[in-house]
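Excluded from the complex is one protein chain; the other protein chains are retained at their positions.
Letters A, B and C name the chains as they come in the text, with residue numbers starting at 1 for each one.
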Amino acid sequence: MSDTPAIHAHQFDDSVQQHEASWLGMWVFLGTEVMFFGGMFLGYTFYRTAYPQGFAAASNHLDIWLGTINTAVLICSSFTMALAVRAGQIGQNRLVKIFLCLTIVLGIVFLGIKFTEYYQKFEEHLVPGWDFRFEGALVSSAEIFFSFYFAMTGMHAVHMIIGISLLTVLIVKATRGRFSASYNTPVELIGLYWHFVDIVWIFLFPLLYLVGRHLG
Amino acid sequence: MFGPNLPLFPEQASTLAPRVDALLYFLLAVSAFFSLLISISIVVFAIKYRRRSDSERPPLILGSLGLEIFWTAVPLAITMVIFVWGAKLFFVSFYPPPNALEINVVAKQWMWKVQHPEGKSEIDELHIPAGQPVKLLLTSQDVIHDFFVPAFRVKKDVLPGRYTTLWFEASKPGTYHLFCAQYCGTQHSGMVGRIIVMEPPAYATWVGGGGTGGSTTAAGQKLFQTLGCATCHLPTDSGRGPSLVGLIGKTVALQNGRSITADENYLRESILEPRAKIVMGYQPIMPIFKGSVSEEGVLQIISYIKSLTPQAGAQGKK
Amino acid sequence: MNDSVPEHRLHYLNASYGLKSWLLTTDHKRIAWLYLISVTFFFFIGGFFATLLRIELLTPQGDLVQAETYNKLFTMHGVTMVFFFLIPSIPAVLGNFLIPLMIGARDLAFPRINLASWYLYIIGGLFTLTAAAAGGVDTGWTFYTPYSSIYSNSNVALTVIGIFVTGFSSILTGLNFIVTIHTMRAPGMTWFRLPLFVWSHYATSIIFILGTPVIAISLTLVALERLFGLGIFNPELGGDPLLFQHLFWFYSHPAVYIMILPGMGVISELIPCFSRKRIFGYNFVAFSSLAIAVLGFLVWGHHMFVSGQSIYAGMIFSFLSMLVAIPSAIKVFNWTATLYKGSVSLDAPMLYALGFIGLFTMGGLTGLFVAALGVDVHVHDTYFVIAHFHYIMVGSAVMAYLGGIHFWWPKMTGRRYPEVLARLAALIIFLGFNLTFFPQFILGYLGMPRRYHVYPPEFQALNVLSSAGASILAVGYVLPLIYLIWSLRYSPVAGMNPWKARGLEWQTPSPPPTDNFEVTPIVVQPAYAYDVLDEPEVIYAPEKAAHV
Partner (left out) sequence: MNTPHVVSVKLYAAIFGALLLLTLSTTGMAFVDLGGDWNAVAAVAIAIVKALLVILFFMHVRYSSPLTWLFVGAGFFWLMILFGLTMPDPLARNWLTPVAIR
């Protein structure tokens, strides 16, 4: 695609058709991501119904306050992302750059909190495969819980890192003035991706952190 | 090359075999009918309506709703008949009759270890009496295997960490193939054995003679004492653990409000991982026995628990 | 031979030359050629593994290779054929080439993503080939845990990564097709004027999109368990091997519909063309493609009837598996009805199409055997199942693929192919195939398990028959490779519409120009309007001629 924003690719008849195609294409891709994470959520449900006590005991080892803060951080980043897309739609390039930076910062804060949690788990020997130790009789099902904890939050973190790098590319393009009110598609698409990653965390947080807290 | 060693149909050596073969014949008939119907009509149409000249213009036929409904409804009806017939057969071959002779089978990478209740054990061979239902309790020590006897038309995967059951009633004495039908590694094709079906009296002498150790139930009772189970699990409910008398088949109320039917898998899990399912009204104080009891040991304890019938621990089966 | 020298005209093949113009192309027609070459390469590698298997099975003892090598051979045969030939073959080659042409578009919606999906396919292929070279993998193409995650010491992780990467190639192709079909149809090309080839690829893309990610995650979990010791399927920790089977088959059963649906699309094009008659019951054939795609997702449990799955789940899956057979039956009846009162000419593509219908009927009906709970208990994991799915994959999908290649060869290359040789090859393949796989039905019911390196002597006779058939089949497959390559240089030139077929791809020169159509056509005829063959299918609005 050439540099001037208004021109559309040769296979399209006009830019409305191009935008529509990109929009649908992104949603189809997000459909594949729903099924991708869905496989892990199924594994989680499969084992939680089989070992409810083990999952409750293991979940109580997670720091609920760090989890809640992380959820709030990610929701803020979704908010700033939405504002960035909105700014793009009305052509305010400077605002787009500010909100994109804010989203990146919040994303990095999230990853920071996440990796401190990982370090804590490493300290407490709760990482399956690395000398997993768990007091009490529910050690096996606790190890399964932590396997899913690391698999799901790890895959989510990978998607966060991809998201942050895509956002940096967006900022670079925005500074080169590539976006305008009539051509804002890349910002919208990355926005959809970012909101999706936030939705995955919205489901991860209660399922991993809030299991059996009421049992004390 | 031809003759006896070119069999075209497996032997029918169990009560289930004729019933499975009956469904097979029905399926063969349906398949032959539809295959011939389609291939003959193709050949006939291809010849009858072959292109005679390039300027031929066949008539416009868009389709017919009646025909479409017809060849949707008829296949649907046939498939439903097949489904119900198959499901009933599966249901019958799933649940063993109560008076079945219980034999434990432990599968290990590339061999079958069989344990008779009277104490005799075999490797890669299974002697059973003809005319009596036999229930196999299957478990694996490593990967998934599969206990497959073509002549009986039965097959069941053998899973690690869990019991699966399989039952059949041999109808014809003889020796039949036993195959492992789930890929389990290098010697998967070597993990074969023989099922030897004997006349009941011959079986009784075979199994009675030279019993190596006591019966599995006796071995289970010994383990039940040495591991200290008896100190908590008393015949009445007064002990620190629930009474195990007549437990098999009973519905047990659990602490988290759910209830579960006590089967071999529940017993095995409660021995190896007691905290997984805690009975209502009891403390989670039972120690873990995983790692301190072998697969065979758990099977022996379970056969002992099954022998605890309400007639004050009378030995043997009804 | 004046008709073998084409008049000089600019088209997609001579638009530019050099390796760079091919390896960096975004033209869907060139990408289709890249796929055609790589898919054929993997087909003959998979075929080579199959020949070794069939030679080994000539004798009851294992005397050609040891057990370990045999296990690696059937695993690599499965992995190569399923993931690197059957799944990409028709969609990536014929689908890529034809869908833009058939709907009157200049290219797919995302040409660069289309090239990326070919590179992902090749990278995945290289991973799997390195795994094979470094000692192969011996878990079977199904990778059942705990053998694949704990007990096997072969290159499981490497192969799993290869399949993971190639999976994304399918996802991106599916994404491209769905968006293109929705947004880029030419004026007048309404949904119910779409060729059934496009309908079947739309249904296949639904499976690409919603199925492939699930096998991506299940194989990732196996890799995580092998490499980092995460206890997801580990029975020692109380992990359940059936969870992996559910996740694996959730994709892998719809995957077999990925393999057959595009083939059905090809057949829905061939039958009307060579009987010169409109397809019988267009709407029913179109909607059965969608029905197969959707119902295909509800039936995976029939792979697990004897796996220790609960009996009630088994009954639900058996019932649903019966339902999924109905749309396929509807298609077969409609194809046969199309022949009625037609003007049938038995060219090579038509021979493949009729062969497809016959073999697919048998494959589909034997599917009822394995869907019926009672019989599946006996035939599961035996050679009966091997015969069933080879009747569908080799007997139907590969026949449709070859039929499609022959039918659209003039459009792709501008050259015809040697007709007599092609008909001969079709017959050899049909005979070789039946001799190879029909004895396996009998072997299966006799109880010979699959994946066996050694087997009891009474099964030898039928195995020898099967291996004999396999050698004939191998000859049958080599023939098209030879005469099609030969045809590139020496066959007579094919015009715009050698078969007098309907469809937009036949309204543009062969080989088509880079942008497919000089002017975007406006469709004025319903699909397969063979009854009014002399009237034009498209008209061109003059003022729309200039496009930016």
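Just so it is clear, contacts are C-beta pairs under 8 Å (C-beta built on N, C-alpha and C of every residue); 3 or more make two chains touch, one makes a residue touch a chain.
Everything quoted here is computed from the prediction, not taken from an experiment.
*Asks:* Just to confirm, in the complete assembly, which displayed chains does the hidden chain contact?
*Replies:* The chain that is not shown is in contact with A, B, C.
*Asks:* Pick out which of A:F46, A:F110, A:F148 or A:F179 touches the chain that's been left out of the picture.
*Replies:* Of the listed residues, the one touching the omitted chain is A:F46.
*Asks:* Go through subunit C and note every residue touching the omitted chain.
*Replies:* Within subunit C, the residues that touch the unshown chain are 182, 206, 210, 214, 240, 242, 246, 250, 297-298, 300-301, 309-313, 316-317.
*Asks:* List the subunit B residues touching the unshown chain?
*Replies:* The missing chain touches subunit B at positions 91-92, 95-98, 249, 256-257, 260-261, 263, 265-266.
*Asks:* In terms of residues, what is the contact footprint of the unshown chain on subunit A?
*Replies:* 16, 19-20, 23-24, 27-28, 30-31, 34-35, 38-39, 41-42, 45-46, 49-50, 64, 67-68, 71-72, 75-76, 78-79, 81-83, 86, 89-90, 184, 188, 191-192, 195-196, 198-199, 202-203, 205-207, 209-215
In the analysis below, only the chains that are shown with their structure count from here on.
*Asks:* Most C-beta contact pairs, which chains?
*Replies:* B-C
*Asks:* Nearest whole angstrom, what separates the Cα centre of subunit B from the Cα centre of subunit C?
*Replies:* Centre separation, subunit B to subunit C: 36 Å.
*Asks:* Check each residue of subunit A and list the ones that touch at least two other chains.
*Replies:* Where subunit A meets two or more other chains at a single residue, that happens at 51, 140-141.
*Asks:* Which subunit C residues touch at least two other chains?
*Replies:* Those would be 236, 238-240.
*Asks:* Mind pulling up the subunit A residues that touch subunit B in the complex?
*Replies:* It comes out as residues 51-54, 136-138, 140-141.
*Asks:* Quick check: in the complex, which residue numbers of subunit C touch subunit B?
*Replies:* 62, 67-68, 71, 138-140, 142, 144, 146-147, 150-152, 235-236, 238-242, 275-278, 280-284, 305-308, 311, 314-315, 318-319, 322-323, 325-326, 329-330, 332-334, 336-337, 339-346, 354, 357-358, 361-362, 365-366, 368-369, 371-378, 380-382, 442, 445-447, 449-458, 460-462, 464, 500, 530-531, 533
*Asks:* Under the stated contact criterion, what part of subunit A meets subunit C in this complex?
*Replies:* My answer: residues 7, 9-13, 17, 20-21, 24-25, 28-29, 31-33, 35-40, 42-43, 46-47, 50-51, 128-130, 140-141, 143-144, 147-148, 150-151, 155.
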